[in-house]
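See structure below.
All protein chains of the complex are present and in place, except for one that has been dropped.
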Amino acid sequence: MKRLQLQRWSGSVLSAQARTGGRLQQRLYTAIRHQSTASPAAPAGHDQLIREQPQAPSIRPSRPSQSRYNLPSPPVEAARESAKLASLHARLYLPSRLPLETLARSLVDASADPDPNFNNESLATLGHDLLTQYTSEYLVCTYPRLPLTVVFAAMYAYVGPKTLAAMAKEWGVESVAAPGGEVDPGYLQFRRLPPGAEVNPELITGTERPHEEETHWRKSVTSRVVYDNEYGDPVKAGVPPSELPEREAKNNNLGVSHEQASSTFVHALMGAVYLHAGRPAAKRFFEQHFLSRHLNISDLFNFSSPARDLARLCARENFDAPVARIISETGRKSRSPVFVVGIYSGADKLGEGAGASLLEARFRACVASLKGWYLYSPLNVRVPSSMEEEGAAPWKPVHVDLGEVII
Amino acid sequence: MAHCIAAPKRPLVALPFLLPSPCESIALALRRNQSSYRRTKQRLRVKPDASFGSSLTHTQEDHIVHNPPSSAPSVYLTPTKFLPSGDIRRNLRLASVKNNDAEALPPVVRAPSEKKYHLTPSDIREIRRLRATDPMMWSRLKLAKHFECSPIFISLVCETSPQKKEIQKRVLEAVQSRWGSKRRMAREDRQLRKDAWGRDE
Amino acid sequence: MPIQGIRTVASARNGVGAFILQCKQLDFHYCDWAGSSRGMVAYLRHHLHAFAKANPQIEIRVSPRPNKHPVIRGVFVNGREKVICVRNLEPEQIGKKANLLREASGEKLKRTTKPVTSINESVRGIWSPYHGGLNGV
C-alpha cells in the first residue's frame, strides 16, 4: 500500500541523526514517531512499522494526578478516560483505526504544548497540504477556466481559516480557558491571546518575495502563485531548522487566536485521518465535511471593466465582436425603466442582463457573459487524486484552455 | 350568507351538489380549499405555447413539453458558443436548435462605430505636440473631434501635463464644494450602486 | 486588475455530506433518596446503556443531585442548553424525553410556516416579466 510506503520512507530515511531536511520533513518525522509510540490501539499492520522506527523516545512516564497540573497538556493515557473525546470521535464518523490518543493530540495546539511530540503541529502540516491539494484539484478540474483570483477566493471559502474555525464550532469542539495537564483532552487546547492583542497584523514582513519593501509596486497574479499562499496572502519565509528552537521559544510566549487554533485542529485531524486510516478515508472525510459545504462560485467575482474583458475575450477566441442588443424594455421615459440587454456575438447570445439604465443593463449583460465563460464546467469531472485508488480507469486529461482573460 | 361560510367546509366540498345556489362568494371561499390534486391538475391545463416545441401536431402521442422558464438564464448555463469543441453538449444543442436566422435579431443599443485607422505617425506626433504646448486649449475631447478619433485613443497616445491635472482637480473640488448633503449622498449612492454592478448584486 | 475575488465562507449544510448530531452532551441528574427520582433511577439502571450505545456521539454524564428533582440537561452544538425536569416520570417517559433532547437542534422553538427552506438556487430561476415566451400585446 502506498501509505505504508510513505511511512517507511519517512521512518527509514529520516533518522534522528541525519535530520537535515526541511521543516515539512521534520514534522512528518515527528508525526510518525508519535504514531508509533502513543497509539497502543493501532492495528496490527503497524507493528512492522514500529519495529522499523529508529529509537523512539519513550512516552512520558505516568504520574499521579496531582502532578498533572505541572504538565502542559493532558497525558496520553487521559484520552481513554474522556467521554468528550469519544463522543467527538463518533460524531465526526472518524474511522475506528484512528485512536482516541491521536484525536487528543490533534486537539493540542503548539501554543499549549511546545513539545513537538505532543502537539498537533506536525499533523497540521500534513493535513494542511492534503486539504489544499484536494480543494485546489477539485476547483481547477471542475471549473477549468476560473481566474486565479477567484480560485484564491474559492480556496479561502472552502478551507480558509474562517471556514475551518466555523467547522470546528459546528462539530461541537469547545476550547479550554487555559491549557494544562488537568483539563479534559476533549477540549481544544491553546494559549489565548492576551487581552487587547492585535489579532490581524496588517503587514506581514519577512516574505520570500523580492523587493517586498516596495509596497506600491504592482504585484502580478502570477507572482502570487509563486510567493503567496493558497489564498493569495503573503506568507512568511521558512526558517532553517537550525534556528527553529529559538524561534519557537519566542512564539510560545504569545498565544494564538481561537480562529487560528481551530483551523490548526481541523488541519491536524485531516492529517491524522490520513495517517491512520489511509488515503481513501481521508478523501471521504474531505468530501463529507469540506466539499459538502455550500459555496456559490458565481458570487466570488468582482468585475471592474467587463465590457473590455469581453471584447478581448472574443478577439482572442476569434468570435465576432460582442454587440449589446435590447431584448426588451419598459418605461424608458418613466422614473423606473427596465432594460433587458443581451450581448450577442454574431447571431449567438452570450448573456443578458437587466438594469435601470442601458449602461447598467449592458454592464450586467457583460458580467453574465463573462461568468458564462469562466464558469464552464466539463461533464464527468475527475480529479488527479482519483487515480490513486485501486483499479482506477485510465486517466483522461482534464480540460485545459486559455482560460482567464489577461489585459 | 354568513351561515353558509360558517358551515363546516369539508362536507360542502365533498358534496358540491348539495350547495343551495351557485353563490359567487361561496364559490370563491371554497376554491381556497380545493384538494391539491385538483389544484395541480388545473394549473397544468395551460394553453399550448409556441415555445413548447414542435410536437404540437402530434398531440396524441407521448411527447415532452419544453416550457422554458420565464427568468433570466443562469450563469452556470454556459452559452453554446463558449462550449469547447470537444464538449458533447455543444453538438446536442446545435442539433436541437432550429436554424432561425430569418428571425431578426433585437436592435442594438448603440451602433458600433466603424474604426477608420486613418491616423498616421505624424498625426500622432501632432496630437502630442498640441497637447504639450497648450493643454488648456487642446483638451481630449477637442483633439478627438479635430482628428476624428475617439477620446480614448487620445488618452492612449498621450498624457496631459501635471499642471493641467492639478487645475482640473481644483475645479472639481470647487464644484463639489458647492454640493449639499443631499446631492453628495446621491452621488455617493450612485457610485456604490455602480460598484455593485460588477459584483452582480 | 480586471477581476477580483470576493472572500466569503462556505456555508454548512448539515446532512448533505456528514450529519452532525446537534445534541452533544446529555447530563442525567438524579437523587438517591427522593421518590421523584424513582423512575429516573430505574431508567439509569436498565435503559441507559441501550440509549448510550445507540448514540455514541452524545457524551453522557450521570451525576447525583441530592434533594432535587431529577433532570436531563442537553447541551447542544450551538451552545444552548435545554433542561427537562423528569420528576415522577416512568422510565419509558424518561426515555422519550431523552430522545426529545437528542433530536432537538438546540434552537428555540419557533413556528415553521414553510415546510422547506433551502439555500439552493431555484431550478427555473426567479420569475421575471421580461423573459420567457413574450407575446406581443
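Order as written gives the chain letters A, B and C; numbering starts at 1 within each chain.
Assume a residue touches a chain if its C-beta (ideal position, glycine included) is under 8 Å from a C-beta of that chain, and two chains touch if they have at least 3 such contacts.
The criterion applied here is as follows: contacts and distances are computed from a predicted model.
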(message) Missing chain, UniProt name, options "Large ribosomal subunit protein mL50", "Exosome component 7", "Exoribonuclease phosphorolytic domain-containing protein" or "Proteasome subunit beta": which is it?
(response) "Large ribosomal subunit protein mL50"
(message) Given the contact rule set out at the top, which of the displayed chains would the hidden chain touch in the full complex?
(response) A, C
(message) Touching the hidden chain in the complete assembly: which of A:V176, A:I297, A:V338 or A:C366 does that?
(response) A:V176
(message) Using the document's contact rule, name the residues of subunit A that touch the chain not shown here.
(response) 69, 80, 83, 86-87, 90, 100, 174, 176-180, 182-184, 187, 189
(request) Would you write out the residues of subunit C that touch the absent chain, in ascending order? (result) 27, 30, 32, 41, 44-45, 48-49, 52-53, 55-66
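Rule of thumb we're sticking to: only the chains that are shown with their structure count from here on.
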(request) Check A-B against A-C and say which one is joined by more contacting C-beta pairs. (result) A-C
(message) Using mean CA coordinates as chain centres, what's the gap between subunit B and subunit C in Å?
(response) 44
(request) Compute the distance, rounded to whole Å, between the mean C-alpha positions of subunit A and subunit B. (result) 37
(message) Using Cα averages as centroids, what's the distance between subunit A and subunit C in whole Å?
(response) 29
(request) Two or more other chains in contact with one residue: find those residues in subunit C. (result) 6, 121, 128, 131
(message) Can you pull out the residues of subunit A that are in contact with at least two other chains?
(response) 299, 301-304, 327, 354
(message) Taking the touch rule as given, give the residues of subunit B at its contact with subunit C in the complex, in rising order.
(response) 49-51, 68-74, 199
(message) Quick check: in the complex, which residue numbers of subunit A touch subunit C?
(response) 83-84, 86-87, 90-93, 147, 149-154, 156-158, 160, 162-163, 166-167, 169-172, 186, 221, 231-232, 287-296, 299-305, 308-309, 327-328, 330, 338, 340, 354, 404-405, 407
(message) Give the list of subunit A residues in touch with subunit B in this complex.
(response) 298-299, 301-304, 306, 319, 321, 323-327, 341-342, 344-345, 347-355, 358, 360, 362-364, 367-369, 371-373, 375-379, 399, 401
